[in-house]
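The complex is shown incomplete by one protein chain, all other protein chains being positioned as in the whole.
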Amino acid sequence: MALDSLGQLTEIVTISLVSTSVALMPPYLLATIGEIYAEQSGVINIGVEGIMVLGAFLGFFGQYVSSSATVGFLTAAIGGAVLALLMSYLTVTRLRNQIVIGLGIYFVGFGLASYLNTILFPGGTPPRIDTLSAVAIPVLSDIPILGRVLFTQNVVVYLSLLLAPVAAYVLFRTAIGREIRSVGEDPGVADSLGVDVFTLRYACLIVGGILAALAGAYLAQGVSGRFSRFIVDGRGFIVLGLVIVSLWDPRKAVLVVFAISLLDSVQIRFQSAFPDAPIQLLAMLPFVATIVILVVIRLVGSIGQDMPDALATNYERGDTQ
Amino acid sequence: MSVSDRVASATPRDTAFVIAKILVAIAIPVVFLSIPVVLQGESLVAFFVKIWQTTFGTPGGWISTFVKASPVFIAGLGVLLAFRTGFWNIGAEGQMAVGAFTGYAVVVNAPPLPSVVQILLVFLVGALAGGVYALIAGWLKVRFDVNEILTTLMLNFVALLLIDYGSQSRWSSPLGYPFSEAIPSSYELPTIFSGDFHVGILVAFALFPLVGFLLYRTPLGFRFRAIGSDPDAAENSGIPVGRSTLVMVLLSGALAGLAGAIELLGVTGRLQSGITGPNYGYVAIIATLLAGHKLRRLPITALFLGGLLAASVALQVSISGGAELFIIGLVLLVVVAFYED
Partner (left out) sequence: MSHPLLEARSVRKEFGDVVANRDVDFDLDRGEVHSILGANGAGKSTFMKILYGIHRRTDGKIFVDGAPYNPDSPADALTQGIGLVFQEFKLIEPFSVLDNITLGLDGATFDDNSARHREEIADLSETLGLGLADRLDWRVSELAEGEKQRVEILKILYRDVDILLLDEPTSILTPQEVDEFFGVLERLVEEEDLGIVLITHKLDEALAISDRITVLRDGEVVGETTPADVDSETLAEMMVGHDDVASVADHRVDHGEQDAAMTVDGLTVRNARGQVAVDDVSLTVQDGEIVGIVGVEGNGQTELARAVSGLLTPDSGRVDFHGTDVVGASRKALQDEGLLLIPDSHGVVEEFEIPENCILDDYEEYHDNFVIQGDRMRSTAQRVVEEYSVKIPGLDATASQLSGGNKQKLTIGRKLGDENRRMVVAVNPTKGIDVDTKRFIHDKLVQERNEGRSVLLVTTDLDEALSICDRLAVINDGRIVSVFDDPASVTKQEVGLAMTESESR
């Protein structure tokens, strides 16, 4: 009897762990897919973290004010698009250094979120909103184990998991996807064939911005129900590493993101199980892991082919002189 | 040319550029700082007066400006050195934190010594730790060609978590607050003028000519400038690019680490989550970018940002912190967008 309940306990712990991991995937997944698009078009956006924080606040605020989660997400998306538009203008049109501008976007996004938070919710305990509830998919959610893990999640989880294959299809199998990638590999060649380098880069950055903002909004609206400026906690920067590890492929991103979400949820479990332990050391893991993986990739030397050749270089059409 | 010659010979055009940048840059913070004030129903005139008083209008204001500008400047020196050699050191924040962390470790573990020795020891260890910490990213870049932007960023978070660990777990104050016990008074930096002006600020003053000297009068600085200006020419002349880069990374991190140690002993007096203040490390990066990587402009931009930080504290805009980053970030974008050197 005791053995049986032990088995049950283990099962529950493991299943619940995996289930939580999947629930934690959207922030990483959405932002990673968005950044993949941006980078495939040749622009690196190191300000993703800032957009995520802003998205978190706007999503939180939108839902708080309207009591509608959808309005929250919409508000976040608009905010993300605006920041991304600013970045596009400064890098693609004004040709400023992508790293410097990305840093600026990080500060602006992070700072604006804090700033608005100070103004709109001055002092006292910050309010709470309802988080998204899980929606069980009929029939599929009755499958043992898998049903709980994969088919009893909230809407955003489903959408983000579906987004990955769609995003991959568009990127690798359609004309526009090829044009995007050609811009990231060699904008000069693309331009000479009539591909609109500038519009594509703008579009990809904005898509990236919207997804990053939604990712951040999910953290507030789907996970914690609150906003604090530490809500994103560096995930946006980790995303930059995740993009590399998934070799700029949305499908591979799903696996990579699952791994890091698993790490996240293990951390959370650990924290609640051993509240006195120095959890900060454990919290370092995702960051250290990212560095290690970056080194490993260099050692193996495999990213060369997959990395967009023209990443982080601005394109200026050499004028006919 | 000596450093002071260079400062003096900054052409009128350079100065005009800087002033123009600052004028544009001042407008932005003023606007955004005034919004919460207005929302609280206070008068704009009182607001402007308060800004003036808390930054450059009164001795008290100057002091608080210097207190805030000093870590920005010291860490900024490190960032500037790095950027000028082509190494994107985004990790000043983390290096500063590591400097504070190891500094505190010294405070806790060192035997009793004369106060001056103790203080210098903390400075030394903090600087060294910051340098070594930066070297992690530097070595990974030189040896494996791993992009330093990502690595230094990741290391920032690791270092900040280290601070959390130190202040909330390892050395946490027995009262259960999320900060450590205060440092013994023998470690506190002496102050002059008023209670806030600690001698660490004088270190900032001293470092400026020192770094200038290093950069413009020593062979090492010669190498750095050559590599930063034209790596191909440097290589053609036999300058060892990889090795020099590592040395520079070490120096860069050391300066940031020193800034952290100074904050520990001079301002906070204990290890706490906000030891890097309003993200001094990142602000230092912005100070460098605003200065167009030019050493002689760094004191100006550091002072400007210091004043901004001091004003926002006084106006209590930064209660939840981070708001200054918005203003500073906006200033950066506007300035870089329209005045790229």
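Going in written order, the chains are labelled A and B, and every chain counts its residues from 1.
Just so we're on the same page, a contact is a pair of C-beta atoms (placed from the backbone, for glycine too) under 8 Å apart; a residue touches a chain by one contact, two chains touch by 3 or more.
This structure is a prediction, so every number in the text was calculated from the model and none was measured.
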Contact partner of the left-out chain, one of A:L159, A:V189 or A:L255: A:V189
Residue among B:V49, B:A206 or B:A233 touching the omitted chain: B:A233
Touching residues (missing chain, whole complex) on chain B: 1, 217-219, 222-223, 225-226, 229-230, 232-240
On chain A, residues whose C-beta touches the chain left out of the figure: 170, 173-176, 178-179, 181-182, 185-186, 188-195, 305-306, 309, 317-318, 320-321
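The rule is simple: only the chains that are shown with their structure count from here on.
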Footprint of chain A on chain B - complex, ascending: 32, 35-36, 39, 88, 90, 140, 144-147, 149-151, 153-155, 157-158, 161-162, 164-165, 168-170, 282, 285-286, 289, 317-330, 332-333, 336-337, 340
Touching residues on chain A, where the partner in the complex is chain B: 46, 50, 86, 90, 94, 96-97, 99-101, 103-115, 117-119, 122-123, 229, 234, 237-238, 240-241, 244, 278, 280-281, 283-284, 287-288, 290-291, 294-295, 298-299
